[in-house]
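Of the protein chains in this complex, one is absent; all others appear in place.
Should a chain be cited, it is by its letter among A and B, assigned in written order, with residues numbered from 1 in that chain.
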Amino acid sequence: MADVALRASGLYKRFGGLSAVADVSIDVHVGEIHAVIGPNGAGKSTLINLLSGELLANGGAIMLGAADITRLPPDRRARHGLGRAYQKTTIFQEFTVHENVRLAAQARSPKPLRMFGQAAADAGVRDMAAQAIARVGLAAQAQTVASVLSHGEQRQLEIAMVLATDPRIILLDEPLAGMGQAESRDIINLISSLKAGRAVLLVEHDMDAVFELADRLTVMHNGRVIAVGTPHEVRTHPAVRAAYLGDHGDAA
Amino acid sequence: MRNWLVPAALVACAIALPFAAPTYYVQFVSKAFIMGILAMGLNLAVGHGGMVSLCHAAFFGLAGYILALLSPGYDAASLLLTLPAAMAAAAIAALVIGALALRTRGVYFIMVTLAFGEMLFFLFHDTGIAGGSDGAYVNAKPEIAIAGYRLLDLASPAAFYFVVLAFLIATIAVLTMLVRSPFGHALAAARDNERRARSLGFPIYRLRLIAFVISGAIAGLAGYFAAAQFGFVAPQMLGWHLSATVLVMVLIGGLRSVTGPLIGALVLIGLEEVLKASTDYWKLAEGLIVIAIVLALLGGVRQLWPMIFGARPDAPPSRRAASPVAEGHNG
Partner (left out) sequence: MDLVTFGVQLLNAVQYGMVLFLVASGLTLVFGILGVINLAHGAFYMLGAYLAYWIAAYTGSFWIAMVAGVAIAFVVGLVLESVFIRRLYGRDHLVQVLLSFGLILVIDEVREILFGKDVHSVAPPAWLAGSIQLTDNLSYPVYRLAICGFCMIVAALIFLVITRTKIGMIVRAGAENREMTRVLGIRFDVVNRYVFAVGIALAALGGIVIAPISTVFPGMGDGMLILSFVVVVLGGIGSVAGAAVGALLIGLTDTFGKVFFPSVSSILIYVLMAMVLLWRPNGILGRREV
């Protein structure tokens, strides 16, 4: 199989006495979209926060390629090649699309905190940003202030920012939440194009989209992994049907 | 062309001042410029970095004390030696206080900076260093001398004024460069959305600490010249009332611009001068004016502020400058 971009093994996260994530292992390969699904409260959000570094695990290990990132803070993980797009749109509302993406590209540039010269003048960073903006189809809105973009466009911008950091793995947290049919279509196409040359970990509630996009799935229930496999394997897995898909018969 | 015309005219006026105005006003403007340097330095932390610091007076006063302590009796100290030493001391204090305070956020940060600032105040107030609560004199103004020949003697008010003016312009240049640099943009990003900035890979703590230290060093620059001008240092120089007063200057001038706080300093110091001359209860009046300014800003004058006091359109990503809504109001 292709090389492993991200491998988490035996992750635990407890809040007080409650285990939000228990003994979760997952690997995401370059060139694949790996979806994590599960009912509400299954621990998906906690898992993604553990992987991105916003929460630190109580146990287990996370490897990004050959690097052990288990104890690293989010910014160090990002510099190791982990990119995250957020569930709630958390771009810089007051900046233009270009400035948002330019900042993302700057974060990954060799000297992200350079004190000399104008930020806007760095050609390498600017090109990287322009490419990412074009890639998600926002070129026409590059000079628009982020806060006036439509909901779908803000999601595109989120993804452009992640792309501009040139990550080896992208964590996508419910990229389709709150979107209409037509908008969803564009984002689904965009997501399916992301896996070329990198790994994508997708957390999403829209089951149609998940089964269309995912190469492999991990199913979580009550903080534990109950099944891993291809969409077909997962669809027919008895534990999954019992725990989760029973009331989503149309998706299964 | 108009871009440089206004600043050039202002600099020309500033250079002409000592030739046109009485010494009192030259000294007064020197003092206002020194406070302007302090306010602009503070604003790097507050406006650009989102760190509301209440300990910058401590950096300001510390640098002043360094000059007092390094001044040899009744002779003049060497500016080339004592100024870097004073700024370095302020920077080191900012590094230590910032390293601790930046482990916290928001209101904690304010309280921690206030407390550590007061610690420095008590250090000079309660111990025998440089006269304790009585303060100490800087008997002779610093000079630049080579082999006994004085190149520059700050004892002349005009010479002092020009040196301060030069450092004022240098401060504006350095801050403008910083704010427009990748560093400045990252700092603004961390201010507006810390979590997102971190997830992009910006080391927020280091970023803010660097900004805080630079900001503290600039406060030290101002404190050095303040001590040189007054010829006297006292613990009150480090007290947090001064920090808060400078924050008022920053708020008047506009948080997102480089030179706004300078204007704020000129306005507030001019105001104080007028109030002191006209009423015994000038502090009461100043307090009421501060409250009025804050309430006015809360009431929506805030949108007008940058238009009056110039948040520059080429300044880094700024709420007002970038907002098409605000532009809509203009047009």
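For the reader, a short list of remarks on this structure follows.
Quick note on the criterion: a residue touches a chain if its C-beta (ideal position, glycine included) is under 8 Å from a C-beta of that chain, and two chains touch if they have at least 3 such contacts.
What you see is a predicted model; the values in this text were computed from it and never measured.
Across B:R103, B:R150, B:R206 or B:K276, the residue that sits in touch with the chain not pictured is B:R103.
Checked against the full complex, the one of A:D23, A:E54, A:D166 or A:D206 touching the unshown chain is A:E54. Although one chain is not drawn, the whole complex shows that of B:A21, B:A158 or B:A244 it is B:A244 that touches it. Hidden from this view is one chain, which touches chain B at 46, 52, 54, 100-101, 103-104, 106-108, 110-112, 114-116, 118-119, 122-123, 126-127, 239-241, 244-245, 247-248, 251, 255, 281, 283-284, 286-291, 293-295, 297-298.
The definition used in the following text is that only the chains that are shown with their structure count from here on.
One simple way to say how far apart two chains are is to compare their mean CA positions; for chain A and chain B this gives 43 Å. Remark: chain A residues 52, 54, 73-76, 78-79, 84, 86, 90-96, 99, 102-104, 106-109, 111-120, 122, 125, 145, 147-148, 161, 165 touch chain B in the complex. Of all residues in chain B, only 177-178, 180-186, 189, 192-193, 195-204, 206-207, 210, 316-319, 322-324 touch chain A in the complex they form.
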